[in-house]
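Working notes for the structure below.
The complex appears here minus one protein chain, its other protein chains still in place.
Chains: A, B and C, in written order; residue numbering restarts at 1 for each.
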Amino acid sequence: MVDVLTEVLNVLLLLFLVVCAIAVAQIRDMLSAVIVFASFGLIMAIVWQQLSSPDVAMVEAALGTGVTTLLLIAAISKTRRAE
Amino acid sequence: MEDQIVRITSRLVAPFIQVYGIYVILHGHLSPGGGFSGGAIFGASLVLVALSFNLEVGAKQISHATASVLESGGALGFVITGLVGVAVGANFLANRAAGFPLGETGEFFSAGAIFIITAFLGVKVASTIVTLFYNIIEGEDKSGDAH
Amino acid sequence: MEMLIKIVHNYYYMVAILLFVIGMHTMLTHSNLIKKVIAMNIMDTSVFLMFVAVGYTYGGAAPIITAPANEVLYVNPLPGSLMLTGIVVAVSITAYALSLVVKIYRYYGTVDYDEICLIRSQE
Partner (left out) sequence: MEDILFIIIAAIFAMRYLLRLQARGVFTILLVGLIGFFFSFTVAEMPPFGDPNNPVFNEIPARYMGEGIADTGAVNIVSSVIIDYRAFDTLGEATVLFVAIAAVIATLKSH
């Protein structure tokens, strides 16, 4: 019933999420932190595809990752880059 | 930023992204997607051109006045589509009870009010993203030196 | 021991809690305002992960009807549609927070919370 390889993939994706969240906290350069946050959002979109909700995955990939990263980069270009 | 590769790539790719965005908006009742994701894709393509060239070229595609009119018009169209239900005698935002033709399930023109409201939402979200981006990246004065 | 088995079986919820805790710690300990905004986004996403994981069933198909509902097992469409609203609201909140950060930078010349406190104490 439960496919073992799919479970392994899910666990790896979730592990990647946690690693990205810790990396965002540790990176001192704000632009790098924003890029790592974008990869966090894309992995989250894949997780939602794994949870069988493709609508949420598309909205997350377009709005939660694309537009949020765009606004963050715009704000960083108006302020300073180092933390 | 004066990068030839980024400019040529974004100029080539932007129309395809816009067609994909319109596809996602109009197929919201048949496949994953809808007004929010399709509008975000469409708006992001407009911002992509503005980022790879400069803000003046981006503002030539959709001016600020047009964006604000489209944004208010999207919300207004949503409300008017809802008020059709009240005018007919059903509830606010009614679909089948308000007499919208549901069509044949699985066809392109089907699902009555859902199709109309999704199109209005897509227009609204796309112009919202463009307006938010320009307002954050522009300076205090409108002709600022922001790049 | 029984509790541990249940926690391992519900690993999606545990990851959601872990992300919430990491985001909260980042928000508490870092003084850069933009990093606080990013951490708030991580906390948002963890709450969405919790909700969407509640509606999942093993072997469930995506809620796009291709066969009658008693033949195929579908996942619950309700948490997904509620969280779709939440993502858009999170983006709106992020935009407003970033506009406030840009305004603060224009006024104080920094986005660091400790430096802003220092400037305010010297005024």
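Observations
One rule holds for everything that comes next: a contact is a pair of C-beta atoms (placed from the backbone, for glycine too) under 8 Å apart; a residue touches a chain by one contact, two chains touch by 3 or more.
Keep in mind that this is a model prediction, so the values were computed, not measured.
Listed by label, the shown chains that the missing chain touches in the whole complex are A, B, C. Within the whole complex, the absent chain has one touching residue among B:Val13, B:Leu55, B:Ala75 or B:Ala90, and that is B:Ala75. Note on the undisplayed chain: of the listed residues C:Ile38, C:Ala95 or C:Ile116, the one touching it is C:Ala95. Across the interface with the omitted chain, subunit C contributes residues 3, 6-7, 9-14, 17-18, 20-21, 24-25, 28-29, 53-58, 60, 63-66, 69, 73-74, 76-81, 84-85, 88-89, 92-93, 95-96, 99-100, 102-103.
Annotation for subunit A: contacts to the undisplayed chain at residues 53, 55.
What subunit B contributes to its contact with the hidden chain is residues 28-32, 34-35, 71-72, 74-75, 78-79, 82, 92-93, 95-96, 102-103, 105-106, 110-114, 117-118, 121, 124-125, 128, 131-132, 135-136, 138, 140.
What we mean here is this: only the chains that are shown with their structure count from here on.
Interface comparison, B-C versus A-B: the higher number of contacting C-beta pairs is recorded for A-B.
Subunit A and subunit C have Cα centroids separated by 11 Å. Centre-to-centre separation between subunit A and subunit B, using Cα means, comes to 24 Å.
Shared interface positions of subunit C, defined as residues touching 2 or more other chains, are 62, 84, 87-88, 95, 98, 102.
Counting partner chains per residue, subunit A has residues 54-55, 59, 63, 67, 71, 74-75, 78 touching two or more of them. Contact residues on subunit A toward subunit B in their complex (touch as defined above): 54-55, 57-59, 61-63, 66-67, 70-71, 74-75, 77-78.
Within the complex formed with subunit A, the residues of subunit C that make contact are 11-12, 15, 18-19, 22-23, 25-26, 29-30, 32, 34-35, 37-39, 41-42, 45, 48-49, 52-53, 55-56, 58-63, 75, 79-81, 83-84, 87-88, 90-91, 94-95, 98, 101-102, 105, 110-112. Here subunit A touches subunit C in the complex through residues 1-2, 11, 14, 17-18, 21-22, 24-25, 30, 33-34, 37, 40-41, 44, 47-48, 51-56, 59-60, 63-64, 67-68, 71-72, 74-76, 78-80, 83, going by the rule given at the top.
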